[in-house]
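Here the complex is missing a single protein chain, while all its other protein chains stay put.
Per-chain residue numbering starts at 1, and chain names A, B and C are given in the order in which the chains are listed.
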Amino acid sequence: MEQTDFSASDSLKTWGLLVVLLLIGVLTVALGLPRSLALWVIFCVAAAQAYVIGRYYMRLRSEDVLIYTLALLPVVTVIVLAFVLSPDVAMHR
Amino acid sequence: MAETTLEAAHSSEAHEKMGFWRAYLFSVDHKVIGKQYLFLGLFMGFVGVFLSYVFRWQLAWPGSSVPLWGKVTAPQYYEVVTMHGTIMVFFVAMPVLLGAFGNFLIPLMVGARDMAFPRLNMASFWTIFVGSVLLLISFFVPGGGSHAGWTNYVPLSDASKYLPGNYWGGNLWLIALAIDFASVLMGGINFLTTAIAMRAPGMTIWRMPLLVWQELVASVLFMLSVGPLIAGVVMLLCDRMVGTGFFLPEKGADPLLWQHLFWFFGHPEVYVVAMPGLGIVQEILPVFSRKPIFGYRMIVWAVIVAGILSFTVWAHHMFVSGMNPVLAEPFSVTTIAISIPFAVMLFAMIATLWRGQITFSTPMLFALGALANFILGGVTGIPLGTNASDIYLHDTYFVIAHFHNTLVPTAIIAGFGGIYYWFPKMFGRMMNETLGKIHFIFTWVGFNMVFIPLFLIGIGGGQRRIYMSSVYTYYKPLQPLHVIATIGLLIIIAGQIPFLINFFMSMFRGAKAPANPWNATTLEWATDSPPPHENFHTIPTVVRGPYDYSLPGMQQDWAPQAASVQAGAAQG
Amino acid sequence: MANSAVEIGISHAPHEVETSFEIGKLGMWVFLAGETMLFGGLMCVFVLEWIYHGGWGADGAHVNWPLGAINTFVLFTSSLTAALAQGAARVHDSARAKRYLSAAALLGVLFLIIKAFEYAGDYHEGFTPLAALFWSFYYLMTGLHVLHLLGGIVVMFGLALMVNPRTPASWLERKLKYICLYWYFVETVWILLFALVYLAPAAG
Partner (left out) sequence: MILGWLPQDVSTFGPNIDSVLKLIIYVVGTAFVLAEGTLLAFVILYRRREGGRAAFVPGESLRQLAWVLIPVVIVAILDVAIDVRAKSVWELVKEESPAPGLTVKLAALQFGWEFTYPGPDGKFGTPDDLVQTTFLTVSAGQVIRLLMTSKDVIHSFYVPQLRLRQDIIPGREIPAWFEATQPGKYEIACSQLCGNSHFAMKGILRVLSPEDYQQWVSQHWPKSGAGTGKSASSARPSLSGKEG
């Protein structure tokens, strides 16, 4: 069993990072930044938070390749679905 | 090793103490659950065949009164057609191929004592049981079952003003489908975890039988493709019951979205049905031609590549559906690309027979019948996958004949082959060969007599889902073809009687089956028939691949996968 | 049910000791892969409809994102306590692990309460699921997430109740790992939902 040290300080640090990212997201909306910039910031914050949880809480980094693929395969499938659907659903005549 | 034997003995005592309920109805033993799936699949199969008998009679002799049903009205016709499609795909093909064979065989073939999560496995059966009960109830609900076709396109299935009186039928159809998806997802979790994590020592992934490979890839395909459709089903359910407008054009949404979500799931779904069927054929062919399967690794890679490509082809169902025509070109190309791995598998299966010693017992007959018809099914897919010819052939009987020639050989004909082949292992008794052969001849000849005329009706322009074909003059020359097809169906139904007698009689009065009646090499034949509660007395060690038949320099023409010390004990 | 103690106690699958993988973790990841496709499919449809409508415009502006932000904070704290519970179980301190686990579940309940207030507020202001396509998606996606949260909370409380001084720490640690894996997944889904349904329309 690989050593998964859920030490208290690690968890607190992760929690702090998540809260900071949350504040950034909230600030971009509160300050009313221009739309396209705000959208970029919001989605980068969300992606960063998802990465932080995946890496620290779910211990994805220390997992072997099988769990890694099981985690990433659906995400890739959804992105493929979005891109292939877009010409018809998003921009149809 | 000693430790596992002690443990095995302990749990077999536990097995005796369990009363009827825990041993048979609420059992967590994968073998009992496999049989429960088999009985559910067979029962729903006969319901589905009865429904096809009703509408085929109406098609052959429009307006006449159908024995055991009476006159078929237009709403009843569309209800019967819809329920036939739904029951056969989701409540016959999936439970039999994935539920019955997957549950019964995967632990035995990879050398595990049981599935990874036995309780989850039991839950998966009872979930699909509830789903099928709900679907059958929808027949008796006011307005009957869903009338919107097994694909249930919106907005027809969306607002009840388009299908008056079909409110509860449509809702129950959606709920039964969602429950069926949940059940197969639970099964998939078990299949993947068992096959990946609980293989016997020595059973590397390249020594797993092809049926296990096909079941695994099918489970992954299902798991990755069903999510968006569950979302679609929930959205459609909200539209029908709450009144939201996820698919209604007047609310600014796009009806084509449902077709995309349905077929994004639909096409991997037909491979989820086809792959285990082909897996069964690939298990049976080597045993009865005493020859290893041709190109084991090539077939495994072909299955994986076909699985990946199956996510890129779905819009060939929608060439003429009002979708942006520019999209039709890429999907034609991917449809050709996916025909390549299946062509590889087909040619490899034919090559397996080359210079073999073929015995024509019933499982082999069904396997050969399935292979022959799957070639016809695959070949007739090209005109539908090519965009130009699909303009004319879409939604005609050509499409119906095509997908029956791919689904029926894998789910029904190969499924029957699998039942005849593994019946001794499941019930410890042999099935009668002559009744089996009669059943094969009636079923296979009847099947071709139904669907070859349907190809011609399709080319003649006869479109599907037409209740009264006398409305159109161009249908008049095609009517005799419908009559031939219905007579073919009656032959199939007649052929099921010897099967039922054989199936239920042999279960109690068939000849006692030895551990390995067919001299096969895979692990499930290395233990008694029927296997003890914990499958193997001691977990076998695997020393060779699954298809080592007529090895040069070996007197015996088959070499069991399990280590020789195990083979001695299992001679039985 | 004489043997039930053994049945529930060490491991319900007698052969678990032989596996090369931790089958519980593998099973949970396979389950999460299916769930990702469900939520992923829903979000993909939401984004595509958004692009087609060129942003949700007026409908989206009324979303109560401050309450959503508070809820996100509550969920972060809940996952913190879940991680601390796993830490405690690692050092075989079952009592502390039980307390943290209960705290995580209670914070989950707090999330549901805040959510209920938010739904009531929106409903009162007339933003019902039938109001506009955006609100249909909003209620569907957040509703589905709430159901998944509820499932997680029930299992967490169940696990917390089953913990007693005699429970072996390794069993608790393993069960905690699976339920916390699910909890982190539900949190990740909420993060994406929060960005898609709360912040983005409000920014637009």
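Quick notes on this one:
In the analysis below, a residue touches a chain if its C-beta (ideal position, glycine included) is under 8 Å from a C-beta of that chain, and two chains touch if they have at least 3 such contacts.
This structure is a prediction, so every number in the text was calculated from the model and none was measured.
Residue-wise, the contact with the chain that is not shown comes from B:294, picked out of B:264, B:294, B:444 or B:518.
Across the entire complex, the residue among B:30, B:56, B:84 or B:394 in touch with the chain not shown is B:394.
Residues 74-75, 78, 147-149, 153-156, 162-163, 249-250, 254-256, 289-298, 320-322, 325-326, 328-329, 332-333, 336, 339-340, 343-344, 346-348, 350-351, 353-360, 368, 371-372, 375-376, 379-380, 382-383, 386-389, 391-392, 394-396, 455-456, 459-461, 463-469, 471-474, 477-478, 547, 549-552, 557 are the ones on chain B that touch the missing chain.
The working rule: only the chains that are shown with their structure count from here on.
With each centre defined as the average position of its C-alpha atoms, the distance from chain B to chain C rounds to 34 Å. Here the spacing of chain A and chain C, counted between their Cα centres, is 15 Å.
Chain contacts: chain B has residues 196, 224, 227-228, 254, 257 touching two or more partner chains. Residues of chain C in contact with two or more other chains: 21-22, 26, 30, 33-34, 36-37, 40-41, 44-45, 48-49, 52.
Interface residues of chain A, counted against chain C in their complex, comprise 1, 4-8, 10-12, 14-15, 18-19, 22, 25-26, 28-29, 32-33, 35, 38-39, 42-43, 45-46, 49-50, 53-54, 57-58, 66-67, 70-71, 73-75, 77-78, 81-82, 85-86, 89-92. Against chain B, in their complex, chain A makes its touches with residues 66, 73-74, 77-78, 80-81, 84-85, 87-89, 92-93.
Of all residues in chain C, those touching chain A in their complex are 21-22, 25-26, 29-30, 32-34, 36-37, 40-41, 43-45, 47-49, 51-52, 55, 65-66, 69, 72-73, 76-77, 79-80, 82-84, 86-87, 90, 180-181, 184-185, 187-188, 191-192, 194-196, 199-200, 202-204.
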